[in-house]
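Single-structure report; data block below.
Heads up, one of the protein chains got dropped from this complex, but the rest are sitting where they should.
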């Protein structure tokens, strides 16, 4: 899910011209990351994460007692919890194709993201 | 090792109400990361990291000349070096279950963490 427009909206409302914005997932089975907005690539990410941290069998993880989402915690460590982006002239200071995404690896939760801006 | 109480103590002493706190490992074979404080999950992390970046045989890594901890450097890249957490109303602005951990993958060193706060 591309959350760049929402982050830009919060930034605009803040009126901050120079500083940092921190964007982080509020769930420990989810990630905020920066990459390309290309659906083939997102499919590749999902398949690759499933290979590195397979969901099943659930019995391979000790965390899967009351819950069965240990793999989602592992996937989120690879993709990262948060990104910090520079703000220059009131805009997100991106390289080419950089967009901010929210990725949820458990899939049963409400999505929550924190956007915090410091600067002037 | 859950270092959240120590970070909260430093934050309280700083008197800062709005800003960012950066918490990073001072060793390149260690991580500071945010996840769940659940011992089963921590066991899963250890086993999974050992699968992705096995310690042995030592001969598989060129770094293992004078040292034998190449795998610890790799593990730390997956788990990450640092976290940045928003400070709101003088508190760490966490989602549910978020706690800050220090993970050491070499095991032979003193633990050192840097906590740096900016804001007002």
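Going by the order they are written in, the chains are A and B; count residues from 1 in each one.
The rule is simple: a residue touches a chain if its C-beta (ideal position, glycine included) is under 8 Å from a C-beta of that chain, and two chains touch if they have at least 3 such contacts.
Remember, it's a predicted structure, so these values are computed and weren't measured experimentally.
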| item | value |
| --- | --- |
| Touching residues (missing chain, whole complex) on chain B | 20, 22, 24-28, 52-53, 61-65, 70, 73-74, 76-78, 80-82, 84, 112, 114, 116, 118 |
| Residue ranges of chain A at the interface with the undisplayed chain | 18-20, 33-36, 38-41, 43-45, 48, 52, 78-80, 83-86, 88, 93-98, 118-119 |
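One rule holds for everything that comes next: only the chains that are shown with their structure count from here on.
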| item | value |
| --- | --- |
| For chain A paired with chain B, centre-to-centre distance based on mean C-alpha positions, whole Å | 18 |
